[in-house]
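Structure first, then comments.
A single protein chain has been removed from this complex, and every other one stays in its place.
Per-chain numbering from 1; labels A and B assigned in written order.
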Amino acid sequence: MKISITKIIIFSAVIFVLIIFWQGLKKDKNYDTKSLIGSKISNFNLMEINNVDQYISEEDLKKNKYTLINFFASWCAPCRIEHEYLLNLSNKYQQIKIIGINFKDKKNNANSFLKELGNPYDFVGKDADGKISILFGIYGIPESILVNDELTVIKKIVGPINQIQFEDILKITK
Amino acid sequence: MKVKILFFIISFSFSGHLFSDDSQTKLLEIYKNLRCLVCQGQSIADSNSDFAATIKLVVQDQVQEGKTKDEIYSFLISKYGEWIVYQPTLSKNNFLLWILPYVVFFLGGFLIFFISRKNKQNKTN
Partner (left out) sequence: MLSNIGISLVVLVLILSFLIIYTASIDLKISGQNIKGKIYKLSLYQITFTILSFFTLIIGFINSDFSLINVYENSHTTKPLFYKIAGTWGNHEGSLLLWVNILVIFSYLFLVFNYTHDKKFRLYTLIFQNILILGFLIFLLINSNPFNSIYPIPVEGLGLNPILQDPALAIHPPLLYVGFVGCSIYFSAAMASLLSGYDGKLFARSIKTWVKISWCFQTLGIIVGSIWAYYELGWGGFWFWDPVENASLLPWFAITALMHSLLVLEKRNTLYFWVIILCLSTFILSVTGTFLVRSGILNSVHTFASDPSRGIYILFFLSIMILSSLTIFFLKYKKENYNFTLKSRETFILVNNWFMVFFLVTVLIGMLYPIFLDVLTNVKISVGPPFFNIVIIPLVVPFMVLMAIGPKFGWVKSKDKIFYKVLFLILGAIVINLFIIYFFGTYSLLSNLIFIAAIFLILHSFLDIKKFIKNKRNTELARIISHLGFGLLVFFIGINHQFSLEEDFNLKVGETKKTYNYKINFNNIKIKENKNYKAVIGNFKLTNLNNNLVQYLNPEIRIYSNPETLTYEAAIKTKITSDLYLTMSNVSRSDYYNIKFQNKPFMVWIWISALMIALGGFIQLSFKKNEN
């Protein structure tokens, strides 16, 4: 076989493609929005769930060193599981303010939920039709975002907060 | 033969779809280009998930505000990443994607051209 440059190129290309396939197998094909870490949140106006005159916006959050924004609902079972971690965070650490956003829920149900399990939130916002969740890049409930005082997203937790993530939040916000 | 074809087509013209609703068309086009993040390979148009329903509401609002399709896509990309649109953007990353097929096409064309050119030369020799 004549060894020509074309043959070498073709062989190399084939081997390159096969290696990519092999590496591709190791990648997670499920998409999560972790790539959004580092982006800023902005342009929102949250109405308080029980008080139509009370609002919170980005200026208010910039006053906090860290803010944890947690999307929850009374009909969401995993939200109950993570609630204890939220309570923990609210009790112990003044560095973090916790904002709860009540997603596609009824005011009375949300209030009962918080009465029953405890209220870890410094502010409970209302998102009756879910549109506000889109502003925060949310796609599942429960979901939480940790931002700093520049409103940059430092951490994204899709699904209920577990022990590892809880400790991670503590570490970051020390 | 051609008359028969024309008759065929004319007789089916009584279906009344002469007027289309432009905003619905625009909405559906956008829904079809958005990917449902919680589904296994479905568009927002096809998905029955909660997430899809929410996205539809947001898109409807923005269309009513008069935003263009590109503005809506940019907004959603800024929130969810490029993965959410089915049509890859024309960025530095995706440049190769759009160009390569045409490169292959032109290469193929040249090849065929050269082969038949070579034959002409062989014939004249």
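Keep in mind that, in the parts below, contacts are C-beta pairs under 8 Å (C-beta built on N, C-alpha and C of every residue); 3 or more make two chains touch, one makes a residue touch a chain.
Just so we're clear, the structure is a prediction, and the values are computed from it rather than from any experiment.
Contact with the undisplayed chain is limited, among A:Lys29, A:Lys115 or A:Lys171, to A:Lys29.
In the full complex, subunit A touches the hidden chain at residues 1, 7, 10-11, 14-15, 17-18, 20-27, 29-31, 35, 75, 104.
Counting the whole complex, the residues of subunit B in touch with the unshown chain are 1-2, 5-6, 9-10, 12-21, 24-25, 27-28, 31-33, 35, 40-43, 45-46, 48, 50, 53, 56, 81-88, 93-94, 96-98, 100-102, 104-105, 108-109, 111-112, 115-116, 118-120, 122-123.
The criterion applied here is as follows: only the chains that are shown with their structure count from here on.
One finds 31 Å separating the Cα centroids of subunit A and subunit B.
Contacts from subunit B toward subunit A in the complex involve residues 37-38, 50-51, 53-55, 57-58, 61, 76, 78-81, 83.
Those residues of subunit A lying in contact with subunit B across their complex are 31, 33, 35-36, 39, 104, 129-131, 133-137, 139-140.
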